[in-house]
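The other protein chains are all here in position, but one chain of the complex has been omitted.
Per-chain numbering from 1; labels A and B assigned in written order.
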Amino acid sequence: MAIFGLWVINKAGGLVYERSFGDGLPHLTSNEYLVLAGTLHGIHAITSRLSPTGSSSGAHVISGETFKMNILLTATGTKFVLLTSLVEPTADSMLQKVYEIYADAVMKNPFHTPEMPIRSEAFDTRITTLLG
Amino acid sequence: MTIYSLYIYDRHCACVYYQDWHRTVRPKLAVEGGLLPAVYAPVYPSTNPDDASYSNRNTLASSSGVVVAVNEDVPRTPLPTQSSHSPIAQLPPPPTSSLSFDEEAKLVYGVVLSLRNMIKKLSGKDEQFTNYQTSTYKLHLYETLSGYKFVMLSDPNADSLRFVLRQIYSGPFLEYVVRNPLVEMDSRERGIDNEYFRMSTDRLVRGLTVFQ
Partner (left out) sequence: MSYPQPHPRFSVLSNSSLSSAEHLSPASSSRFSLPSAPSINTATTPKPGVRPNIYDRPLNKTRNAEVSAAAFAFMFSEIVQYTQKRVSGINDLERRLNTLGYRIGTRVLELMAWRNESAAKAPKRETRFLPALMSIHTHVWRAVFGKPADAIEKSVENADEYMIIDNDPPITRNISVPRDMSSLSCSSFTAGIVEAVLDGLGFSARVTAHNTPNDQYPNRTTILIKLEKSVLEREEALKT
């Protein structure tokens, strides 16, 4: 039961927000995160084409041996990725709450430019309160 | 709960084996030169008679002497996938994948390799990517020390199936591929398909509780 990180990826595959929590996973440079987010964006699109039984969503959960990546794709193409420990039953509801905070603190903020990196103190604060 | 398909890749990124079960979207014929021979006959664009006879001879030779037992086995564990799919042209018009089989195999490999690297990068140590899940399927990976990658697609709600992939590796694969002198392992020219391996893998998978 632990949360390691949160990414927000815009609809073009660019990483617009990255936060790491705790020391569960090593901290990479922002450039490395950018590359990983871009890769994930591409993989996500491919995974929906590999379905053996007709149309499919992209990957929801990607698991390693000690952690997993939970992915929420919104109707507008923004992806929220939550890195958690393998047993984290609240990951989906957390992602919904993050989406809600994003809608409030980012999209309603006149000083945010859509698709650009998120620099909103209110978003930071509320994410810290939620995921700490 | 069910199992859809199995892909095996060698360390040269080539798909060397494929088998499927409850797959409703059929794979499309591979394009010429896109796929090694002896991976999965129904999707191999076999126009060359020499090639076909060679692959026959290979499977026959490798199983010579035990053929009787195999034939007895066949009715008991019917292989609808194999028998009904081999003449692929006669299939009723099923939904066919928009991807040709060789493209599909490459995409699966690409996804698996990228995710494997991503998980390694994120974990900072030699952690393995194990599986991912979408709304309609779950993909499992087991990688051997020798670089063979076993990839299985199952029902999205299935538990981890790495142990099954390991069983395939330590059972049928060792028995009928590694110990089979007529399989050219690591050849970069041929797959590892042979009747024994296909059948015993089939039996193993059909015997699983997740397979229904």
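The rule is short, and it goes like this: contacts are C-beta pairs under 8 Å (C-beta built on N, C-alpha and C of every residue); 3 or more make two chains touch, one makes a residue touch a chain.
Remember, predicted model here, so these are calculated numbers, not experimental data.
Under the definition given at the start, what are the shown partners of the omitted chain?
When the full complex is considered, the omitted chain touches A.
Kindly state which of the options A:Trp7, A:Phe21, A:Phe80 or A:Phe123 is in contact with the chain not pictured.
A:Phe123
On chain A, what residues meet the omitted chain?
104-105, 107-112, 119-123, 125
We adopt the following convention: only the chains that are shown with their structure count from here on.
Which whole number of Å gives the spacing of the CA centres of chain A and chain B?
33
Which residues of chain B touch chain A in the complex?
Per the touch definition, chain B meets chain A at residues 4-5, 20, 22-25, 95, 98-99, 104, 107-108, 110-111, 114-115, 117-119, 121-124, 127-137, 139, 153.
Spell out the part of chain A that touches chain B in their complex, as residue ranges.
25-26, 28, 32, 36, 39-40, 42-43, 46-67, 83
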